[in-house]
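Heads up, one of the protein chains got dropped from this complex, but the rest are sitting where they should.
Chains: A and B, in written order; residue numbering restarts at 1 for each.
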Amino acid sequence: MKTLKLLFTSKKFVFGLCLFLTLLFLGLLFPVFNHKDPLDLAGFMYQPPSKEFWLGTDNFGRDVLVELIHGLKTSMFIGLLAGTVATLIGVGIGLTAGYIGGWVDNLLNTITNIFLVVPPFVILILISVSLQNRSLGIMGLIIGITSWPWTARAVRAQATSLRVREHIDLAKISGMGTFEIMLREVLPYIMSYIFMAFVLQVASGILNEAGISMLGLGPSNIVSLGTMLSWALLFEAVRTGAWWAFIPPALTIAFITFSLLFMSTGMDEIFNPRLRS
Amino acid sequence: MSGKKLLEVKDLYTYYQTRLGEKIKAVNGVSFELKEGEILGIAGESGCGKSTLGISISGLFPPPLKYGKGSVKLGDVELTNINHSKLRKEILGKKISFIPQSAMNALNPTLKVKRFIVDLVKEHEPNLSEDEIIKRAAERFESLSLPKRVLDAYALELSGGMKQRTIVVISTMMNPEVVIADEPTSALDVSSQKIVIKLIRQLFEEKIIKSVIFITHDLPILRHIATKIAVMYAGEFVEVGTMEQVIFDPVHPYSNALMNSIIVPEKGIKGKKLPSIPGAPPDPRLEIQGCRFADRCPLADDECRKAPIEMREAKGRLVRCIKV
Partner (left out) sequence: MDKKILLKVRNLTRVFGSKKKRVVAVKNVSFDIYENEIISIVGESGSGKTTTARMMLNLLKPTEGTIEIEGEDISNFRGKKKREYWRKVQGIFQDPFASFNQFFTVRKVLDDSFKLFDVQPSKEEKDKRIRKVLEYVNMRYEEVAEKYPFELSGGQRQRIMIARIFLIEPKLLIADEPTSMIDAVLRSSILELLLSLREREKSSIVFITHDLGLAYYVSDRILIMHNGELVEQGSADDIITNPQHPYTKKLIQDVPTLHQEWAL
């Protein structure tokens, strides 16, 4: 409780959280009231913003505003899914490596390092190309599976330093098993840290999705912020001066990422004992 | 033997401001004078405010530490409202030297020891050449019978005791009038402890430094180095007297318990009944009416809790107690 209260004293965190929740509700609630299909060809190609189309139309004559909000929903979904997957795998591997140490640590560390060295983007592209049908869930999973290594690294470092603490020794001489100790004596101590890592993973998940989608390897038949950018790029929105086709999705991506980064810095200020007053 | 008055602290109050807006009182109306030739020991237990007092005297108030009221005068200079760049240039390191608790780890491990000395001296005497400063430092090391090779060593190559001695020498390069040492020996083994104490004593006897404020919870050490001792409890001084008075004949109930709880390896200790004081010091966030020790004191009654207790003279020293 005290931690939560402390968190809300950070203006950065509150600002980030508010922005994020606003975007999230926008993405979730808008489709409930507005039943327009984002893929509906409502107007002509690249109509500028007007009363009918607030943000104009894209290269297929689709309503950019409707697309944008559906895209927001998609991107958030992929980001959250990717963040969750990456965090789960990262925590599992990092915690085991850091707490158990020895050869287990060496092995897991090697695997982590291999994943770190191979650019995740390359793996992402390879997997995306090889898949016929790329659903939202699959995209999120793929992004999550390729981005866990640095969560694992961060968690491993924390677990390693916690391993030698006295309460761990006390748990051992109280007869607790390894798994129990990891879960009860180590995990709670790094929860805030993991949450911070999660937030950053969500942000990078959203950026990764945008990146892949820009290359035309995004989810099939679904609008995401990345696919919007990809279409704008493909159909030369920039050259034709149709700024409304690419500025709004780009800005939205920036907003989501900003909100998450703000939350993360806010949390860092609260949880990092060196920065804490 | 009373020398020139070097430092005067009057009714000093400082506190910590937390993120949640609470004020945590650290130093509550401390007053004392420090004269040339004195080694004032400030004794107290963890959380009593003795370290904060040390920082506060140096005039720097690093956040979240905040200045409340009162004054700290070094000669004629008031340190609580002095401009910071002036404080750093003309006072700190030159007239007052502060040796913090964690000094040993404060040295950047990738720099040579002589680098620190050059930087420090240059700050105060920009006209001196580097060679001259190093020569001076070498002379200082020699006169204190410390090996000169330390100057060319990196901080991380030195042992704990040597590192701490180096810190002491570096921080006294400018022959400060007042040295504030905050637990300079606590992290050391007994043999290194002794060597560091010896060094401080030597600097003092050779008149390189004129006075010392020695902050520690280690009473046996104060017994052998301090000329005066102030016992601190919950942000206040409760007893100030000569070393002999405070160690061997304490008057205040708290200092009495503190002195009686000393255990050292000498005859007569085994089987000695140790005092036991129930409870804990008061919450530093609270406003307290009367005596801060009243709730744990065997002598306390209603009168003690009525009004703030002032320092008064008893048996030739100052005591904050109305019952003795």
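Descriptive notes on the structure:
We take it that a residue touches a chain if its C-beta (ideal position, glycine included) is under 8 Å from a C-beta of that chain, and two chains touch if they have at least 3 such contacts.
In this text the structure is predicted, and so the values were computed from the model without any measurement.
Here the chain not displayed is in touch, across the complete complex, with A, B.
Contact with the chain not shown here comes from a single listed residue; of B:Arg115, B:Lys194 or B:Arg305, that residue is B:Lys194. When the missing chain is restored to the complex, the residue among B:Lys69, B:His84, B:Arg149 or B:His224 that touches it is B:His224. Listed by residue number, the positions of chain A touching the unshown chain are 165-167, 169-176, 184-185, 188-189. Hidden from this view is one chain, which touches chain B at 45-46, 189-191, 193-194, 197-198, 201, 217, 219-221, 223-224, 247-248, 254, 257-258, 261-267, 269-270, 272, 274-278, 280.
We adopt the following convention: only the chains that are shown with their structure count from here on.
Between chain A and chain B, the centres computed from C-alpha atoms are 51 Å apart.
Residues of chain A touching chain B in their complex: 5-6, 9, 270, 276-277.
Within the complex formed with chain A, the residues of chain B that make contact are 17-20, 63-64.
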